[in-house]
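A single protein chain has been omitted; all remaining protein chains appear in their positions.
Chain nomenclature is as follows: A, B and C, assigned in order of appearance, with residue numbering initiated at 1 for each chain independently.
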Amino acid sequence: MSSRIGRALSIQIFGESHGSAVGVTLDGLPAGLCIDIAALEAFVQRRAARGSAIATGRRESDIPRIISGLLDNVTTGQPLTAVFENSDTHSSDYGFLPDRPRPGHADYPATIKSAGYDDLRGSGHHSGRLTLPYVFAGGVAMQLLQTIGVQIASHVLRIGGAEDTPLDALAPDMDALFAAQAQQIPTLDADAGERMYAAILHAKQEADSLGGVVEVAASGFPVGMGSPFFEGAEAVIAQHLFSIPAVKGVEFGAGFASSAMRGSEYNDPYQIRGGQVQTTKNSAGGLLGGISTGMPIIARVAFRPTPSIGKEQQTVSLGYTTNQLLTVKGRHDPCVAVRAVPVVESALALSLCELWLISRGDAPLSPQAEEL
Amino acid sequence: MSSRIGRALSIQIFGESHGSAVGVTLDGLPAGLCIDIAALEAFVQRRAARGSAIATGRRESDIPRIISGLLDNVTTGQPLTAVFENSDTHSSDYGFLPDRPRPGHADYPATIKSAGYDDLRGSGHHSGRLTLPYVFAGGVAMQLLQTIGVQIASHVLRIGGAEDTPLDALAPDMDALFAAQAQQIPTLDADAGERMYAAILHAKQEADSLGGVVEVAASGFPVGMGSPFFEGAEAVIAQHLFSIPAVKGVEFGAGFASSAMRGSEYNDPYQIRGGQVQTTKNSAGGLLGGISTGMPIIARVAFRPTPSIGKEQQTVSLGYTTNQLLTVKGRHDPCVAVRAVPVVESALALSLCELWLISRGDAPLSPQAEEL
Amino acid sequence: MSSRIGRALSIQIFGESHGSAVGVTLDGLPAGLCIDIAALEAFVQRRAARGSAIATGRRESDIPRIISGLLDNVTTGQPLTAVFENSDTHSSDYGFLPDRPRPGHADYPATIKSAGYDDLRGSGHHSGRLTLPYVFAGGVAMQLLQTIGVQIASHVLRIGGAEDTPLDALAPDMDALFAAQAQQIPTLDADAGERMYAAILHAKQEADSLGGVVEVAASGFPVGMGSPFFEGAEAVIAQHLFSIPAVKGVEFGAGFASSAMRGSEYNDPYQIRGGQVQTTKNSAGGLLGGISTGMPIIARVAFRPTPSIGKEQQTVSLGYTTNQLLTVKGRHDPCVAVRAVPVVESALALSLCELWLISRGDAPLSPQAEEL
Partner (left out) sequence: MSSRIGRALSIQIFGESHGSAVGVTLDGLPAGLCIDIAALEAFVQRRAARGSAIATGRRESDIPRIISGLLDNVTTGQPLTAVFENSDTHSSDYGFLPDRPRPGHADYPATIKSAGYDDLRGSGHHSGRLTLPYVFAGGVAMQLLQTIGVQIASHVLRIGGAEDTPLDALAPDMDALFAAQAQQIPTLDADAGERMYAAILHAKQEADSLGGVVEVAASGFPVGMGSPFFEGAEAVIAQHLFSIPAVKGVEFGAGFASSAMRGSEYNDPYQIRGGQVQTTKNSAGGLLGGISTGMPIIARVAFRPTPSIGKEQQTVSLGYTTNQLLTVKGRHDPCVAVRAVPVVESALALSLCELWLISRGDAPLSPQAEEL
């Protein structure tokens, strides 16, 4: 069940990069959610990075066929399944697999795990192509969250030495983030985005690749969602984020920097503002002990560089137990962090949906707010 | 079910800091595991940090009462439950709760979540005290892993400006790590540990607290454990690590630093050594696409500083909707990262057990390694 | 994880018959449920069948020690754990195990399953003693259901040729069922109960045992709980009922008899009564296609006779691979169906709680009853 997640909202993805199709089933969606199909398809298309010189040359329409769970564009409460056809596959590029695994890819451990039975063409089920149905699910989750006033948006914080303006943790400028989606690389500082673009192009020309950091924010998520320990908000969100291929680090709020702080510096003081409890800063990134505080949720996600590069690399022949050299062809993004932006947003959207649905189920029997 | 985790090996923790006891049930352990009770208790005691000037003044014996699942110290395959009594509680220290939530703690969101019904004395179920039964479970998992040749150890990498020697990702010195457990603060460089100790003591004297980073390694974990996506090794391990109270960041292998690398720099080349497939370096931290490579697994975990500090802080009265000042008494570690060391090891041990047990269940039907 | 159940409300039982204690953790209970401890203990005691000539001679106080999850008798929303000590154990009665398995018991398959490591003294974790913590959990669930107007009660329908008046499926007499709990054997027709009692006593005197059927009803459970297929009400309830040791058959509503009916006879016509939709009869037992209709839920549960009998039986020596004769000593109920009555009620209560909590979580976003 590697490809299923969720206790309240179950997400099951399926498909291989060079199989006939990929898809997803969402089970646990409440009935009565009106889906804006055009907005959903537009969200899915953000992942495609069409026509960009820094994206893979593979061309797929990425139009979902929604098979079930919708009646007149409203959720029925039954499983919602969408399928995306694969059409533009070049399996001949992968003739060296599974014998000569690509460094940095799952080829070698997946071959051992499956005793050689796994389909590794185009990375098979391990491919970034599987983020397509995942983003579809994320887009549905985002529309569900919008009904309770939650917004999610992100930007590229760092690529190849270029750095964008970090988000204001207390009040991230969601409108600016939405506007930045029109750029080739979504950044708050357009110049930073252009420098990132140039750096990627440069790496690509050198048959190399780059890593990057994506920063994401959710605003409007209610206070009191989540739990201590294993269904804590950080635990649930991190499981989603680390499921994205290429992610090697995740932090919330001040994150790793908080480890160098003192408590008096880190703690977010409370205050009453407009009759509401708020914090005066947001080192916690909106999450205390696994539970949402009502302040913006802030996370940063580190992506390693794309392993498939044109440079010659050292590998082995699993069949002959000999050292070998390998030059990977195939068509790859030179920096996955760019197209990962809506994937990161989807991970956060699906996590927050899960937390919200769980909270609906185990809400207190009779609120006694007056006694607090 | 905030306090349960695991699909193959279920871990259920229970109890409150100032309730009568805390405990844990492990369900899914194979029968036939001979438990070394003395070693298990010694592992649990590592979390206690007895007699240290930098640990909480609370004194508990922390001796497990094993209720079930063992016969003559061998697992029966049935649920294994252990209970630890609470005896040294000062609930009167927490009279300000739930009305005046402590900044940086879960008090406020937990109060809203539970409509005020949660038991927040000593942080209740949210307390670090719950890491006691968790470490017990981790110790059992570690003994299971030892039967297949896996070792897990960790050290404090950074506290208060002092930095220990990082682990050698290709060949972490497990013996040195085990030896370092005798120190007040386990570090490879004993001087670094002393500087950390001094920094914590200094912060404590100023009624303040510190964060820190723990680095953990597992050696000997077999290749091919894990999956792409949601049960990927990183996703499973991260869910455990982010379940530890105070964790705000997690990274594997090169982690956040990998985001600044090029592919040619990041990728770990394969080679045949002694007839085995190995990598010549280990930026991936032993994990590629969610699956173990057979190389050491390396992770780093960022802890925020302890929120409970003696300095006066700004909070609110939830009942009166007014701003308030708060000075937290209670007994707290000035730096949770120190006592978190065996907790981090437990998180890794429980995750790897889960991955290993899942792999046993869905192993290929008829290996055909000869055909690779 | 044989001993855990539930997606919304997790129930984890633990312990062995001749271990130090047995217990249970409920995780997922909403906060704010006021537990009537006296009523809960009284419910648990109904399982004990104290002083009865037809019950086991084992004497245990069966008083729960509630370790966690309650503050001033109100649920906190955190895991609720209760432990029951074992004190009156005669392990010497089981010296023939695991070598000579008792016919009708799990001894033989459990020995093979566990490679001999399972603790089989007094049946170990397989024992009916584990229904004690289960009934505790069921009693908590029943108090939760009472807050929404649900009542659950049952009677013994058949034992040893004696048969009680079946429940009126449309309007089971809950008060009569509650009143019948005072009898040695709860029946609507007190005479039938006495005949059952005599039959059991007679079988016991002949060193033999009897089976029986328990019929259970739930009234007041709201319409619309449950789902088609795998979380259908019948599927969820049946998983609980078949988890009770000794159960070999389960049916809902007309059950097996419905298989001999015509549709025109089986179908329950709808009518409006007092502005409400009702059925004019209740062959469906309150459940249509996995979803509750709002009518009473009716189930019948078949218990096989107690396998441990005083008569000599034919078994084998697993160690010597020879045929053997066995006379079981130990202390056993000659008819488990009698003490199973509150266990059956607990199974139904826990199932309905699960269904209700799931329904809270995935309730429609914006009801449009006016449009129906």
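Quick note on the criterion: a residue touches a chain if its C-beta (ideal position, glycine included) is under 8 Å from a C-beta of that chain, and two chains touch if they have at least 3 such contacts.
Quantities reported herein were computed from a predicted structural model and do not represent experimental measurements.
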Looking at the whole complex, which visible chains does the left-out chain touch?
A, B, C
Would you mind spotting which of C:Asp27, C:Asp164 or C:Glu251 touches the chain that isn't drawn?
C:Glu251
May I ask which residue of C:His18, C:Arg58, C:His105 or C:Arg339 touches the chain that does not appear here?
C:His105
Mind pulling the chain A residues that touch the left-out chain?
1-4, 10, 12-16, 19-23, 25, 27-28, 31-32, 65, 67-69, 71, 74-81, 83, 113-115, 117-119, 124-125
For chain B, which residues lie in contact with the unshown chain of the complex?
7-8, 28-33, 77-78, 144, 147, 228, 357-358, 360-368
Pick out the residues on chain C that sit against the missing chain.
1-5, 7, 11, 13, 98-99, 101, 103-106, 108-117, 125-126, 130, 158-161, 203, 208-213, 223-232, 234-236, 238-243, 245, 247-256, 258-272, 275, 277, 279-280, 283-285, 288-294, 302-309, 311, 313-316, 318-319, 321-323, 337, 359, 364, 366-369, 371-372
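One rule holds for everything that comes next: only the chains that are shown with their structure count from here on.
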Where the centres are mean C-alpha positions, what is the separation of chain A from chain B, in Å?
25
Once you find the CA centre of chain B and the CA centre of chain C, what distance in Å lies between them?
39
Which residues does chain A have that touch at least 2 chains other than itself?
7, 228, 364, 366-368
